[in-house]
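For this depiction, one protein chain was excluded, whereas all remaining protein chains were kept in their positions.
And now, chain A:
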Amino acid sequence: MLLADTAVPAWSWNLIADFQQMWSFPFMVNAFRAGAVTAVVSAVVGWFVVLRRQTFAAHTVSAVAFPGAAGAVLLGVSAVYGYFALCVAAALVIAALRGSGDHEESALTGTVQAFLLAAGFLFIALYKGLLEGPQTILFGTFLGITSTQVTVLTGVGIGVLAVLALIGRQLLFASIDPQVAAGRGVPVRALSVAFLVLLGAATAEASQITGTLLVFALMVIPAATAQNLTARPILSLALAVLLALAATWLGLTAAYYSPYPLGFFVTSFAFAGYVTARGMHALHTIRGRIRPSLPAKEVTA
């Protein structure tokens, strides 16, 4: 599995030579393309996930990606379709289970999640010919990303972003202030279902890069980092995209030159960004406290 079995290419610190060497392989070019598309889509959807506190839903959906991919391979279909079919189906099930209430049925989804992970393992065991074993599905790989896969990822990604561009402002309103939004005629409930479907599609994309266990690396960490750095919606959205792109491409480069799985590197880089942002935020707060604070300007009458 991975390049460890053959030979790990050596990093030379000659960046141009390194990238030329890396991009001389078509699968690496595909990986960078797929990574870019996925990073943008996951960061934008993930920004709303963080705002709406739906990380548990994202986690549930990503758990479903594992049996989805394994099952598709077992059936002889491309794993890409397995990811999308099961992630979107899972999102719809979550939407249906929630019914009219806003709470998530955590015990039920937890139970189903555990069962599906077991099913995924079973599929892999049944499919004896699968070379990589569960690790590539769980922790991601850049090997074997085909041009077709890049096309599918791009097509779905454009669709997701187009829908978000259409409903973005209403979704923001419904996420921050559902009662007032409903009073203004915003279809809060329909938006919530639509967003779960987008979440399913984005999770399916992220799973193919970071692996199903580490989707938070692209879905949650960049958005959380960006929201820590700024409270301006447009700016933090743009920042989340940049952070996700950086983590993905750095991760791809690191994974190419080392024997460890891609998801590990993407997660590590994203996490390093998060820790840095928290550190900067804390430093800023401390400095603000030390500086003599101005008298409160609030008018009380």
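What we mean here is this: a contact is a pair of C-beta atoms (placed from the backbone, for glycine too) under 8 Å apart; a residue touches a chain by one contact, two chains touch by 3 or more; residues count from 1.
The rule is simple: contacts and distances are computed from a predicted model.
Entry comment: the absent subunit's protein name, as recorded by UniProt, is "ABC transporter ATP-binding protein", drawn from "ABC transporter ATP-binding protein", "Rieske 2Fe-2S domain-containing protein", "2-oxoglutarate ferredoxin oxidoreductase subunit delta" or "Twin-arginine translocation pathway signal protein".
The residue from A:29, A:92 or A:167 that touches the chain not shown here is A:167. From the options A:109, A:236, A:253 or A:267, the residue with contact to the unseen chain in the full assembly is A:236. Of the listed residues A:17, A:97, A:158 or A:176, the one in contact with the hidden chain in the full complex is A:176. Interface with the hidden chain, as seen from chain A, comprises residues 51, 164-170, 172-173, 176-177, 179-186, 227-228, 230-234, 236, 296-301.
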